[in-house]
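Heads up, one of the protein chains got dropped from this complex, but the rest are sitting where they should.
In this document, chain identifiers A, B, C, D and E correspond to the written order of the chains, with residue numbering beginning at 1 in each.
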Amino acid sequence: MSFLMDHMTWMEFNEKKEESVVILPIGSTEQHGPHLPLSVDTVIAKEFSIALAKQINGMVAPTLSYGYKSQPLSGGGPLFPGTIDLNGETLIKLVEDILCELVKDGVKKILVLNAHFENEAFVLEAIDLVSNKYKDKVTIVETNWWDPMPEDVIDKVFDEVKFPGWAFEHAAITETSLMLYFAEELVHMDRMVDTKGATPCAYHKYPIEKSTIPESGVLATARTSTAEKGKIIVDSVLKELVSIVNEAF
Amino acid sequence: MSFLMDHMTWMEFNEKKEESVVILPIGSTEQHGPHLPLSVDTVIAKEFSIALAKQINGMVAPTLSYGYKSQPLSGGGPLFPGTIDLNGETLIKLVEDILCELVKDGVKKILVLNAHFENEAFVLEAIDLVSNKYKDKVTIVETNWWDPMPEDVIDKVFDEVKFPGWAFEHAAITETSLMLYFAEELVHMDRMVDTKGATPCAYHKYPIEKSTIPESGVLATARTSTAEKGKIIVDSVLKELVSIVNEAF
Amino acid sequence: MSFLMDHMTWMEFNEKKEESVVILPIGSTEQHGPHLPLSVDTVIAKEFSIALAKQINGMVAPTLSYGYKSQPLSGGGPLFPGTIDLNGETLIKLVEDILCELVKDGVKKILVLNAHFENEAFVLEAIDLVSNKYKDKVTIVETNWWDPMPEDVIDKVFDEVKFPGWAFEHAAITETSLMLYFAEELVHMDRMVDTKGATPCAYHKYPIEKSTIPESGVLATARTSTAEKGKIIVDSVLKELVSIVNEAF
Amino acid sequence: MSFLMDHMTWMEFNEKKEESVVILPIGSTEQHGPHLPLSVDTVIAKEFSIALAKQINGMVAPTLSYGYKSQPLSGGGPLFPGTIDLNGETLIKLVEDILCELVKDGVKKILVLNAHFENEAFVLEAIDLVSNKYKDKVTIVETNWWDPMPEDVIDKVFDEVKFPGWAFEHAAITETSLMLYFAEELVHMDRMVDTKGATPCAYHKYPIEKSTIPESGVLATARTSTAEKGKIIVDSVLKELVSIVNEAF
Amino acid sequence: MSFLMDHMTWMEFNEKKEESVVILPIGSTEQHGPHLPLSVDTVIAKEFSIALAKQINGMVAPTLSYGYKSQPLSGGGPLFPGTIDLNGETLIKLVEDILCELVKDGVKKILVLNAHFENEAFVLEAIDLVSNKYKDKVTIVETNWWDPMPEDVIDKVFDEVKFPGWAFEHAAITETSLMLYFAEELVHMDRMVDTKGATPCAYHKYPIEKSTIPESGVLATARTSTAEKGKIIVDSVLKELVSIVNEAF
Partner (left out) sequence: MSFLMDHMTWMEFNEKKEESVVILPIGSTEQHGPHLPLSVDTVIAKEFSIALAKQINGMVAPTLSYGYKSQPLSGGGPLFPGTIDLNGETLIKLVEDILCELVKDGVKKILVLNAHFENEAFVLEAIDLVSNKYKDKVTIVETNWWDPMPEDVIDKVFDEVKFPGWAFEHAAITETSLMLYFAEELVHMDRMVDTKGATPCAYHKYPIEKSTIPESGVLATARTSTAEKGKIIVDSVLKELVSIVNEAF
């Protein structure tokens, strides 16, 4: 039997719903440079969720493929064609409705697994609204795949290149390595641009100007990315996610 | 090159965006009886969209996997576990945001392809709001996969069983046949229940009572479903969709 | 004593509120061709409600005179002057507030009687939200006047002209006959245009083009309309509505 | 030809729309003591509008029969059964949509005529939003029927009873006299209670307590009401309304 | 210990929260002529609240410095630079959230003290929504500082100038006297313009025209304003506010 709700009948879902953790993966449709597809965050959120579900006998709800507005210094921003952003209010309502429906169906444990930096505040707002409504009827945990990643894995992954901070890890080594591991067929290493990376900026300016970020949309170099590094990340993060599940629910 | 935005880089999307039709498939997460998965509408919307994109050199935006509230007499209703419904306002905002972003990116032709009966009024509301905002900057067409299906195909598909009307064609012959054609691995013909079908009712009653629909969630029999019938539907509908595209844009 | 809340004092309402069915008629302000007034749906909704209230000792709440957006192929669309459309969100909130207030007042049985095709999805959304809030405290039934109409009545009414389907029955035989029966003084039979009718279309296109519908705003011919046919419809539908009330509450 | 949009065809409306003032009457569904119906504000708003339309060759849009929340010291408050209140946001959206539609239809002069004390702030908010959107494309004027009433008329109407202020003139002399003039058949003078009236209060307290207002719902005595006084009010106010129209448009 | 929540630690707040009245002052940022600052309403709301808190051992929540839209004939309107208006929906949500949070913290008595004429309807809407949600868990009282002011104080304050009514008392004698008493350093008596005052108008017209009000923004003369008159107002109103608190909670 599959761990994807997409593949399950309602009767299969019904049997597992009270005991199992339901994982809701949240991605985005966002530019990821010339060598990665628009679906990077969606693929990573979904694949991490499936891998986790297998280990904890969980269920994976359909992935959200659209996320909150891409910011210039963490995703390239809205001026790149193909980046399809939701307003904050829309994302709040979308996550809120889905969580409420899961609770009404009898689900008691939900893990929201996010892979798009800019989503988090709005996803947490949705969770807060749902939690205030249903109180102890449901436990909801939210994390980003990079949050539980151990320090020593960062050292391993950034063996040649300096870690630029998570905001700049956009279309860079971690995401490229994860995509090589999860969906190699969607990666075009030959088109990879060895960008000098974006320059940090201590403020946000509107109207957003395209000139503040590299033309390619890559915020830090993806050089040295490999499927092996992807596997290292996945293995270490999965182990932590399993711990979180054991601890939180 | 893929026709799925999910698989494209922003540069690939950029090249095609002004000339190509972008197709937005909308499905649902909804019970479809004991023999079909929760993703039936999502799979059908997405597969029709890919097939159409191939013929018209279009692009398929990421499919919406959650839709408007399932109604008892067209989807079984909210009391079946696994049916995850959005509020009307949420679906309106979700579709509105995505369409606006496509227009801002420079897309001029959008086809919204719906596969969940209950979505339509809210999807049209979103399109209307976007069209009022952008006027002649974009042409948006909306259709359900069953709308352009020719009369004679209905006769072919319902060769043994009487056509129960589109609302009742839920987890029944057309959807089962389409799933056998598009994603046979997700169909469990051995679990199919030969239901007597739901009884039509001239009114809606709230609170919704589960007793008004067959326990299995199947609103009309799926007996006589085959992948061949699925192919007949797909071929005929695709031909019509191509005509619509040629006529409307 | 009147059956209209409009005519009742609060003390009269107070006495009946717990036992009686409150009927909420919903119409629209929408073009209905050169021979019918903008208030056709409102008049029909209200008159059916009064007639029903008399038979079941019900009460009729003030009619909603503005409804959801007129669609080209079921009402002529927004481009006809005099068609005054509400946004979906507005209609949802309007119906939701009124129903909530009736429940707070102690009403336990509500029938929403709709006469404008395009209203239904949004009215049902409002009812669903209210029902989720108040659960078993109130039973709410919704129907359109044409839903419970028996097949044989259609045959009687369409004795010369072929029945074009309910969406096209706009300013056509059924509505004209009902208006002749309910409010003859508002009908101008001499201005009636014997339109060839609108052409069915398998999709919705935006921006809406006026050219897709007959210039008169009539979607199917009203020829052969009579007050007698109006009476036949009213008598048959009323009988069914009484049955619905007996069955549902 | 009628002055009511309700009675006009779209073609009749079309001919007058650019030159004529469209009057939108706004009432409420609210308790008005034992001798007056729930529709007092709606009847008065509508009848004033019709009378004005006749004098200025205007058009009367369908009356809004539901208004903002009744306050204890100007309408008796929400605890009287039969008082059906809208939330502020709902009334804003409702008026906003209707005004926008009139403007889109080509109407250039709109008069909103209010008869329910509590509506005004929310109606003005709607008008402000529409005016900011359409700017010089439309002139919108709002008034309550009592605003332009000359001082000397108050003296004539309150010949025996002291004028209690407009907030307390609820189900009292002016409204009763107007109803006797406009719709005598809906007035039950025999059931009139000669209340001592409500006691003014310098603050609002929530939860609202029913004890703060007379049990009958009448906030000031209706004694000495006559149809003649109604006529005096109507004649004087109409004259002022015509002046406002001449001055403002 | 201070009476301002602004100055208190959470532990100090915690000790008083259940017994004390929490006062929420609401002002505005609005033009007040050439001799008064934009913060007049905010200063007055806050100072009255502090003075009251001292007498009743209450606590003053942070003052709201932005209010609802300034109307031409009660505040000069939106065309004066420096007037920063909130939309109605925003003010409703803002007050609603703050009140809900106070209730969740365990506060049982709240007094909302308003100093901006145009705020009241929206503030009451917020209070109504909160009161419906929490019912008997909290008592909320709302008043404007001028509401409880005794008649004889008006006579004392308007010894030379005729009282123009509260709407026109904008940047005029009462507000100027209160500012001289509360914050003399913010008053520029030398810049005072002895305006003839605005002309009353029986209707609202949109788009708003600046010409309808005096160029200075002063709606009635401030001549004869003194700190002593300010003190008279404060002393008399405070006494009434203490009575209200004793009576209402």
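Quick note on the criterion: a residue touches a chain if its C-beta (ideal position, glycine included) is under 8 Å from a C-beta of that chain, and two chains touch if they have at least 3 such contacts.
A quick note: this is a predicted structure, and the numbers were derived from the prediction, not measured.
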item	value
Chain not shown, its touching partners among those shown	A, E
Absent-chain contact - pick from E:Phe80, E:Phe122 or E:Tyr203	E:Phe80
Contact partner of the left-out chain, one of A:Leu102, A:Ile140 or A:Leu238	A:Ile140
Chain not shown: contacting residue from E:Ser20, E:Thr42, E:Asn144 or E:Thr195	E:Thr42
Footprint left on subunit A by the chain that the document does not show	69, 71, 87-89, 92, 118, 120-122, 124-125, 127-131, 135-136, 139-143, 147-148, 202-208, 240, 244, 248
Contact footprint on subunit E, counting only the chain that is left out	5-11, 13-14, 17, 29, 31-39, 42, 61-66, 78, 80-87, 89-90, 93-94, 96-98, 101-102, 104-106, 186, 188, 191, 217
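The rule is simple: only the chains that are shown with their structure count from here on.
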item	value
Partner chains that subunit C and subunit D have in common	none
Label of the chain whose CA centroid is most distant from the centroid of subunit E	B
Central chain of the complex, centres being mean CA coordinates	C
Inter-chain centre distance, subunit A versus subunit D - centres from mean C-alpha coordinates, in Å	55
Sites on subunit E at which at least two other chains make contact	none
Every chain pair in contact, whichever chains are involved	A-B, B-C, C-D, D-E
